[in-house]
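What follows is a structure written as structure tokens; I'll ask about it next.
Of the protein chains in this complex, all but one are displayed in their positions.
Letters are used for the chains, namely A, B and C, taken in the order the chains are written, and counting of residues starts over at 1 for each.
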Amino acid sequence: MAKDEFNEFKLVGTRPDRPDGLDKVTGRARYGADISAPGMLWGAVVRSPHAHARIVRIDTSRAEALDGVKAVVTRADFPEGLTGEDWNLQENTMAGERALYDGHAVAAVAATSKLIAEDAARLVEVEYEILPHVTDVDDAIRPDAPVIREGAADATVPEGSPPNVARYMEFGFGDVDAGFAEADLVMEKTYKTEATHQGYIEPHACLGQLGEDGKGDMWVCTQGQWFIRKMCTAVLGLETAQLRVTPSEIGGGFGGKTTIFMEPLSLALSRKAGGRPVKIVMSRSEVLRATGPTASASMDVKIGMKKDGAITAARAEFRMQGGAFPGAPVDMALYCAFAGYKLSAVQHIGYDVLANRPKCAAYRAPGSPMGAFAVESLVDEMCRELALDPIEVRQKNAVKTGDKASYGPKFGSIGLVEVLDAVKDHPNLAAPLGPNQGRGVAAGYWFNHNGETSVSMAISEDGTAQVSVGTPDIGGSRASIALMVAETLGISYDDVRVNVVETGALGVNEPTHGSRATFATGKAAVEATGHAIREMCRRAAREWGIDEEAVEWADGAAQPAGPNAGKFPPMTIKEIAGKMGGTGGPISGHHESVPDGVGASFGAHVVDIEVDPETGRVTILRYLVVQDAGRAIHPSYVEGQYQGGAAQGIGWALNEEYIYDDMGRLQNPIFLDYRVPVASDLPMIDTVIVEVPNPGHPYGVRGVGETGITPPLPAIANAIEAATGARLRDLPMNPPKVLAAIKAVKA
Amino acid sequence: MSKIHVTTKVNGDAVEFLADPRETLLDCLRDHVGLTGSKEGCGTGDCGACSVTLDGTLVCSCLVLGVEAEGRDIATIEGMSDGHDLHPLQRKFIEHAALQCGFCTPGILVAAKALLEENPDPTEEEVRYWLAGNLCRCTGYDKIVRAVLDAAAEMRKEAA
Amino acid sequence: MATVKVHLWSGLRRLTDGADVVTVDAATVGEMLDALVTAHPGVGPVIEAGVSVVIDGEMTTSRHTGISPDNEIYLMQRLKGG
Partner (left out) sequence: MNYHTPASFEDAVQLASAASGTTRFLAGGTDVLVQMRAGMVIPDDLIDLKKIQGVKDITRTADGGWRIGIAVSGAEMGAHGALCADWPGVVEGMELVGSTQIQGRATLVGNLCNGSPAADGVPGLAAAGAAVTITGPGGTRDVAVADVPAGPGKTVLGKGEVISAITLPPRGASGGDAYLRFIPRTEMDIAVVGCAVNLTVDGDKISAARVSLGAVAPTVLLVEDAANAIIGTTLDDAALNALATAASAACNPINDKRGTVEFRTEVAGVLARRAAKIAYARARGE
């Protein structure tokens, strides 16, 4: 629990009910698919059943002839000449000459009902010429692999590289060879992780309306309405400001709803159907086949360690496929891989490889869980070899504030040491373990992010406050922002309303991603509130006829700054607001910036498991998350991020994967066989919130949303070896693989 | 395509709509009756976000046809609180922060209500296995189970 | 104008005639980036695609941020989040 003893704040750190709770427990909250409009049509998308195929011909005549069909679009309805990421987005939104993965959109129809639209989609005839395909990353990087796209390599890729390598990176410092030479133990292993999906329970849904005049509106479940606006207008050749995007409540995103998929299709269909709004709601199989799972990775890691556990050198080569487009998070995976270790010599090499799979999107600390799986597993294997305690080895090598990071720059304020101390002292470490049971430990990291942020707040006539923010509220950020604004204004939490607004109401905001909402929007909200406070102090000063500098704000009122400023009773926010009409007009505050002072967050997890030796099934007995939050504004929702991250990591470690057949078709596109953890799979998840305040934020906030998913993959692998002696280096560690590994150890 | 006239009861109100036989009860509740509280997360009975009760039995409304609802008694999330005072489960979910995005919450609340009507004093494991068909991707289930157990305790105290 | 040292990720070595660290004359981040492209045109497309500039461990967000010889300047791939 948060350390409350020194909590000098009245509201920050408390656990009030979230403002949108009532709507969400009564079913009134409106998500993407809940929004309808007069004259609305329904859209359906025609998708390629092939992993790689040339599109010879699309015949939409039978579809267009079906009664009730109002519009059909193909790539011909999209502008040409786009380049770079804009072209990638357009190509992914609607296939051009070639279908690049199973599920790639090739056409879309709009009709007067969902059933007619689905029937019409089945009547669109597409002639394909099937091409050779590749889905595994180590196959895709071979020189003789089927070529996904000619000339895909960017300026960083060395000449003569395999054709599907789109990006290359290499960085590091120090003399790794010398470091390996002086080590007592050098170990090099290869680790593989399969692609997984964010798994949000709400499928993508949008309602798009676009007139012939190029003016449009969209209601959509998204993490970032400004990204949706920028990407849709780019892909359709519209002026950015002419499209207004209103975010609905969002049913989970985890990074997967920070980009576009079928949104531009609803706008294109609407324009062709005389401006009638078009609603498109994805099915679960469309979400799994054709949205943005994370990359799959093949990683070689080499570490040199002295007998006492000190690491002398480290090397990592990561190969990742992020679908048929550049964008696999291999750079971020490499940055995070050794981030927890103070190194004098390290080398990172990374390949971003194309394959016939959907265009990957961010998934909670994108890349970092894969890097952690490789490095934290290898460190555990070396501790086992040298009979060293895995926590102590991490403490010995732990980075502190001011140390040089493995990815180059010096660290600002970080709390890894405090996190590891909290793990060492936790009672879970003393829990007894029975037969076939084992304990695993691992640490994880995420930089967190700032990004463009724009917030406006205004004082109402009755002295209550409203805050307009651009970051959709997924995990309770409305409550955290309201707490910070109420604390700053000195008024009650219930007197602050936070609204998530559409793109017409604020300056540009980056999405709710990078664990930035409470940090960046919170900081901007506090700045904006400060702006309004200064205005209220000015109005009180004029009322009292004293100098502005002689007025300060405390406990929700303007007060004389000191004895010689004058004897005036405090002028409350209610009094000031009540007279706003006669003292200069509306009172509001604005703040726009790309905030500096981002605080990174380290975490460490401890997991106890039991393995059924006869079937290989892994049961999670106990799970502990310890993570640095800087300061927990609303501790319940910080704990929620810790528990949610752990649960997704457990699913990724044990049962979640993309299974493609030899024709390159996804075999498990529904929740029956895409196995996310269910309620009966998990124990209660213990959490400890470590608070090493981030000096870059007025309330010490660090982003907490993403680090939690990074330690589970290696922690569970380490626990399985502790329980069975079998070391698995290939995810997921499902029962068939665990049973085979146990039998190999026994043989 | 010939639609079928369906008369049924939803949350105690008499309701009529025209349904194509292929439309699920979930589609009909959302698109014809205007109750969007039940959600589609999968369309295959694997996620539970569309949970309703049909004549008192907990079911996935995506795996029932609209035309099968003729003459039945359906209860959805919108019928869980009477007037303005919430069911104890609804209150406890807010109090325990047992939801983040909230998309699975309606389905879980309807399922948990059905559980407590059948088993007023469930163990943690009984709650978890009863809710195994209600997927949540945000919370890791911890606070959901605690909220259900807390609501059960409060309801037992009231009943005593 | 002062001469500053800029650490590049060594993947750019091919585009900077083999140098991991490049010195340019610049007083702000913007001037530094422009001077880099003038000195080594090959890095142009990479910088165009978006880079993160880290000064003394702090992610800078503006081309107008001032820099001086005693700053530790790192150029990194564009960081976003999930």
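The working rule: contacts are C-beta pairs under 8 Å (C-beta built on N, C-alpha and C of every residue); 3 or more make two chains touch, one makes a residue touch a chain.
What you see is a predicted model, and the numbers here were worked out from it, not measured in a lab.
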| item | value |
| --- | --- |
| Touching partners, among the displayed chains, of the absent chain | A, B |
| Selected from B:V10, B:L35 or B:V59 as touching the chain missing from the view | B:V59 |
| Candidates A:D681, A:E706 or A:E721 - the one touching the absent chain | A:D681 |
| Touch with the omitted chain, as defined above, among A:R54, A:R122 or A:K746 | A:R122 |
| Contact partner of the left-out chain, one of A:T74, A:N164, A:S285 or A:T529 | A:S285 |
| Absent chain, residues of chain B that touch it | 4, 20-22, 24, 43-46, 48, 51, 54, 57-60, 62-65, 67-68, 111, 114-115, 129-134 |
| For chain A, residues in touch with the removed chain | 118, 122, 283, 285, 614-617, 654-655, 659, 667-668, 670-673, 675, 677-678, 680-681, 734-736, 739-740 |
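One rule holds in what follows: only the chains that are shown with their structure count from here on.
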| item | value |
| --- | --- |
| Interchain centroid distance [CA atoms averaged], chain A/chain C, Å | 27 |
| Averaged-CA centre spacing for the pair chain C and chain B, given as whole angstrom | 55 |
| Interface hub residues of chain B, defined as touching at least two other chains | none |
| Complex contact set, residues of chain A against chain B | 15, 17-18, 20-31, 33-34, 36, 113-115, 198-203, 249-254, 281, 283-284, 474-476, 634, 636-637, 639-640, 643-644, 646-648, 670-672, 676-680, 682, 684-685 |
| Sites on chain B touched by chain A in the complex | 1, 20, 22-23, 27, 30-31, 35-44, 46-47, 49, 76-78, 80-81, 86, 90, 93-97, 99-106, 109, 124-125, 127-129, 131-146 |
| Residues on chain A engaged by chain C in the complex (per definition of touch) | 84, 154-156, 158, 168-172, 254-255, 258, 329, 331-332, 335, 362-366, 402, 405, 407-412, 446-451, 513-516, 593-598, 703, 706 |
